[in-house]
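Complex shown without one protein chain; remaining protein chains in place.
Then we have chain A:
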Amino acid sequence: MERFFTLFINPVLNKEIKLRFRSFKSFLGIFFYLAICGLVSLAFIYIESTFGYGGFNATDSRNLFMVLAIGQLGLVTFMTPGLTAGAISGEREMQTLNILLTTQQSSTSIVLSKLFSSLAFLVLMLFASLPLYSIVFLYGGVSPSMVVITFGFQLLSMFTIGSLGVMFSTIIRKTMIATITTYAMMLFFLVGTLILFVISLRFSMAYNPGSVSGGNEYLPYLFIMLNPIVTLFTIYEPSAFSYELQATGIEWPLWSGFVISYFLIAIVALIISIRRLRPSMKVKTRKKKE
């Protein structure tokens, strides 16, 4: 228990948080972010209540919520690679990694601290935006559980893409290349999955012409469940993509596939980072060849 505890409350995390939040830049970042979100919301409300049909009603409120939530999800997925892909390689480039690796900190605690501290700023930003959602509550149309689910989505997307960022940062020496790779990965999740979904769906339709409740076509489902924005949207609008998903013959709601796959990806990425952070000191024997 205590060991588990020290994984999260440890000097590396402490240091990272201290150094990151010490700067005025962090404060400015949150300030402008909230200012922009607030302005967008106010503008939305203003436009709807002035020009919209029947003023700013519950439907408008729900739409505003979706815009904010999906916008935030997009922002989170866009910022995460930049924040995490330098976690380990940045220390390597600063020439501080070697010293850190000769301390008593376990690889697990270094990797997790790095991940959580890189994401801490985004989490803070998310929580700081909570009051904005109260505007939406004021006008109705959204249940509190929806807000919780949305937060969960944003956190999980951040966690998984962040873990990939840390993994690339560990196995690739240069922050630059690690960042590009992580962005490519993120684009794959946001755009690539959608394209592959459409293509694979076409193929499965072609093989099973006219059959809507088709055969066992997993592929389209497997692609689209990796897309956080589409998945979140299907929670808001269960009718979205329902026809296409029916064609895959998988009854599972998309979000469960998303949650499971994202957790798996994150865990695998973290395990790889932890194992690759320090060199394996074992002398490789040649016996295996015989």
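Heads up, the rule we're going with is that contacts are C-beta pairs under 8 Å (C-beta built on N, C-alpha and C of every residue); 3 or more make two chains touch, one makes a residue touch a chain; residues count from 1.
Keep this in mind: contacts and distances are computed from a predicted model.
S.K.: For the chain not present in this complex, what protein name does its UniProt entry give, out of "Rieske family ferredoxin", "2-hydroxy-acid oxidase", "ABC transporter ATP-binding protein" or "Phenylacetate-coenzyme A ligase"?
M.R.: The chain we cannot see is, by its UniProt record, "ABC transporter ATP-binding protein".
S.K.: Out of A:T96, A:S143, A:S242 or A:S256, point to the residue that touches the absent chain in the complete complex.
M.R.: In the complete complex, the chain left out is touched by residue A:T96.
S.K.: Mind pulling the chain A residues that touch the left-out chain?
M.R.: These residues of chain A touch the chain that is not shown: 10-12, 14-15, 19, 22-23, 94-96, 98-105, 278-284.
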